[in-house]
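First, the structure itself, so that you have it in front of you.
Just one protein chain is left out here, and the rest sit where they should.
Naming follows writing order (A, B and C), and every chain is counted from residue 1.
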Amino acid sequence: MAAGTGAAPATAGVPAGDVILNCTSLVRRFGGLTAVDRVSLSLREGEILAVIGPNGSGKTTLINLITGFYKPQEGRIVFAGQDITRLRPHTIARLGVARTFQNLALFSGMSVLDNILLGRHIHMRSNLLSTALYWWWGVHEEERHRRAVEEVIDLLQLEAVRHEPVELLPIGVRRRVELARALAARPRLLVLDEPMAGMNQEEKEYMARFILDARDELGTSVLLIEHHMDVVMDISDRVVVLNYGVQIAEGLPQEIMNHPAVIAAYLGERRFDGPRH
Amino acid sequence: MFYRECGVRHTTYAADRALAVIPFERALLVLLIVLAAAAPWIVTDLFLVSYLTPWLIWTAAVLGLNLLMGWAGQIHLGYGAVMAVGAYTAVHVARAGAPFVVAVAAGGLVAAVIGSLFGLPALRVRGLYLAMSTLALQVIVDWILVQVPAISGGAQATLLVPRPHIFGIPLVTDQARYWTAAVFTLLVALFVANVRRTDVGRALIALREKDYAAAVIGINVFYYKALAFFVSSFIGGMSGAALAFLYYRAVTPEQFGLNVSIMAVAMVIVGGLGSIIGSFFGAGFILLAPIWIEHGLRELAAALSVHISPSTLAHLPLVIYGGLITGFLLLEPLGLAKLYDNVRNYLRVWPFGYTKK
Amino acid sequence: MTFLAELAINGALVGLMYALVASGIVLVYKSSGVVNLAQGGFVMAGAYLVWAYIARLGLGLIPGILAAAASMGALGWLTERLALRRMIGQPVIMILMLTFGLEVVLRGAVPGALGADTKPMPIPISQAPVWLGDILINRTYILGGAVAVVMVALLAVFFRTRAGIAMRAVSDDHLAAWAVGIPVERTVALSWAVSGAVAAVTGVLWGAVQGVDWSLSLLLIKALSVAVLGGLDSLSGVVLAGLIVGVFESVISGYVDPFVGGGTREVVAAVVIFLTVLIRPYGLFGREVIERV
Partner (left out) sequence: MRRWVYWVLVLVLAAGLAAVPALAQQKVITFGFPVDYTRVYVFVAEEWTQGMVDYLTLMNLKGGVGGYTFDWRVVDTGNEPQRGIEAYERFRREGATIFNFISTPVSNAVAPRAMEDGVILLMPFHGRSDAADGQTFPWLFSLGANYWSQATVIVQHILEAEGGNLRGKRIGLVHIDSPFGREPIPVLEELSRRLGFEFQSFAFPSPGTEQSATWAQVRRFRPDWVLLWSAGPSQSVGVREAIRNGFPLDRLVSVIWLDEKDMNIVGAAQARGVKRFEAAVPGREHPVVQEILQKVYQEAGKGFGKIENVGSTYYVVGIASVAPVVEAVRIAVERFGEPVTVDKIRAALEMVSNFDLNGLMPPITITPQDHEGGGMGRISQWDGSRWVPVTDWMSAFRDVVWEMVYKSSAQFRQGQ
């Protein structure tokens, strides 16, 4: 469990704590296309790091590399002092990395509660035997974790929909459920893939609040991928900008806002310093 | 209305996750168990022997397959072969002198090991491709059964099943066999229900729904797929053994052929994927409907004194039976369990129908 | 050597006839993503109809076959119209089960109405052997193989016509096809009709081999294996898969049977399918579905 809840300073731009995630010079090619080209970044404990960039800039590929879905052709990923470059996704999850998906990956056919309970999977010591001996063994484990889940439900204000099947919920609530599932694992690193996609301004602000709460109350480090800059700039401690797979800028939010390469990338203007392929 | 939920509030986590959350349902469950226990005094022995006993054992088998197909989402067209492995192992073990319970457990275990081999392709493929590879394995197991007389029991390929004993009490009467079957099925149903509401069950559903998302929350997809095959084959093997001991009393390869595998899949789907009560419905429907339709038609023809050629009369039930399968699926693609659920949901909120989900 | 050649040639011809049954499955799969488990029942019904039209109604051979093909086309079209269309959007396995129910209905209705006993398929093929040097080839199989090749070639040509291209588009993406104005329902219904007609022709060939009765519906299993092996959505894949299954089961069982003392034919086919699925999970020609996270 993450230690030092609330220890991360709220003052933006002054990251504290040890480095928890360190990616060095990651390269991932698909056929002739280089989706991620020598990207390096590091994330400190309790920090919110945003990775932004236009569509197709390699943000999601980067996340898939970190969470183990793709293996990089070059480079190294170290999480909490352990090399996770070649590990499989479920092993990485067990080390304390949780993520959400851009297109949502909730398990339909299950209630909100069951979905979030699944987030506790890595902490559950249950197996077939405990299931077979449910009344002597399994039930205690289940109830213990139910308590932990209720805390997350509380945090993300999901009490009213606890028993609803997820497929019946509106998209904004579903994103919250997915965040809850990720948080239920009490991850040390939370990777969010465009958590605000398809949301209106009000929902976006809610989501931003939840992300900050998660960091402040649970002490989770956050790697946030976003497409638009507005809300991101408000909550992130640092920002990395990708364009066509290449890291074109890194720094504090306000620095990034004025960075010429970033502006060029977002306006689509082909400038001398914009990398091409 | 009986299912009314208004005013029922759970104050503990335990109450919230009970098997039956609605008081009426809890009462119904108890009533059904009492009725099942008292069945030998309620129904005719024909009903007991020919319908209730095989229905219950088949339900146990279907629960095992449903665990795999309904929860873990893996298609299996070789379940009959798994049941055969269980039945033949158990009978041979019992013939070697082992007690009934040990024999059935041994059947389950060997079936689980061989059934897990069936699951190997599942680590690579899914859907129809998985269906075809399990079908291929069914053909291979069938072939071995028929080819090796030492397994299938000599030139006649019929193996007599030793009389089962439980703790020294021989199960000779129809009632004793029925009760044993009922207890077996109850245990399997409880186990599957517990799987459903604990972490293992959730993990299985997760990998059925989205295996990449399952991986990202730390579920070892390979392990759980293999586990699903193992558990379902274990249940299937034990059910095959139970069928042999408590119902068939002699095993022949035809009892577990490809058509039996298809029948088991039909039971799962018609009953309702991933539903425990649906397993009961599905097994009952697929097993008993052809029989009752056949007898019903015959009685009907006799009562109306219409002369229909016996061959035509024999083919007509197939039309009705196939038509019912088709009709039910058109009516309610999620199976009989969903039909029950519709009624239940309607009554739950009665008379406030507008809150219906 | 002649023994091997004989086994291989006959096996290949039989394989082509399997491929013809399987092509009906592929056709429907290509347009609607549905695997029709009633295809065996269709073949049986087609064979029965040909028999009934010729032996009972006194039609000539060719008119009888054409009439049966037309009737089966109508049956296929009706199946889609009345049953399958209402299942759009339901899980695949439910639709599979629905077609299985249909198969049961056909297996009851057709023999029930026309007689369950085996009937001769009234087409004049001589039993006299064809000798290719020392190699004996079955006349029925030569005809069957030839018809299979012609039919599959016709289907391939069909896929280059306007309706065929529409069908391919539909198979790729229903919604997108809708958006560009392709009548999706009509296209799917057409594919069912064509596969019904193909079933009738298949029924003639297999009826000539084994007589006409319910057991023709058992061809489903072999056809399904061949279709899956071929990748489910490729006609050339089906032909190749049919050849592979036919040749392997014929040649291997020819050499292995005497040692095992049993018929290994079906087992060989099963092993071929099992291994192929393990090595090439999407069949020989199937499109691998790439999942995006």
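Here is the rule we use: a contact is a pair of C-beta atoms (placed from the backbone, for glycine too) under 8 Å apart; a residue touches a chain by one contact, two chains touch by 3 or more.
Since the structure is predicted, the reported quantities are computational estimates derived from the model, not experimental observations.
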Shown chains that the omitted chain touches within the full complex: B, C
Among C:Leu78, C:Val149, C:Leu218 or C:Leu284, residue touching the chain not depicted: C:Leu218
Where the unshown chain meets subunit C, residue by residue: 3, 6-7, 10-11, 14, 107-108, 111, 116-120, 127-129, 136, 138-139, 141, 206, 209-211, 213-215, 218, 249-251, 253-254, 257-258, 261-267
Subunit B, residues in touch with the chain not shown (by the definition above): 44-46, 49-51, 54, 95, 143, 146, 152-162, 247-250, 252, 254-255, 259, 287, 289-300, 309-311, 313-315, 317-318, 320, 324, 327-328, 331
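Everything that follows uses one rule, which is that only the chains that are shown with their structure count from here on.
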Whole-Å gap between the CA centroids of subunit B and subunit C: 32
Between subunit C and subunit A, distance of the C-alpha-averaged centres to the nearest whole Å: 50
Geometric centre distance via CA averages, subunit B-subunit A, whole Å: 42
Junction residues of subunit B, two or more chains touched: 212
Touching two or more other chains - residue numbers and ranges from subunit C: 293
Sites on subunit B touched by subunit C in the complex: 69, 75, 120-121, 124-125, 127-130, 132-133, 135-137, 139-140, 143, 146-147, 212, 258, 262, 265-266, 269-270, 273, 311-312, 314-326, 329-330, 333-334
Subunit B contact footprint on subunit C (complex, rising order): 35, 83, 86-87, 90-94, 97-98, 100-109, 111-113, 115-116, 221, 224-225, 228-229, 232, 260, 262, 264, 266-267, 269-271, 273-274, 277-278, 281-283, 291, 293
Subunit A partner contacts - residues on subunit B that touch it in the complex: 13-14, 17, 191, 194-195, 197-203, 205-206, 209-210, 212-221, 227, 231, 274, 357
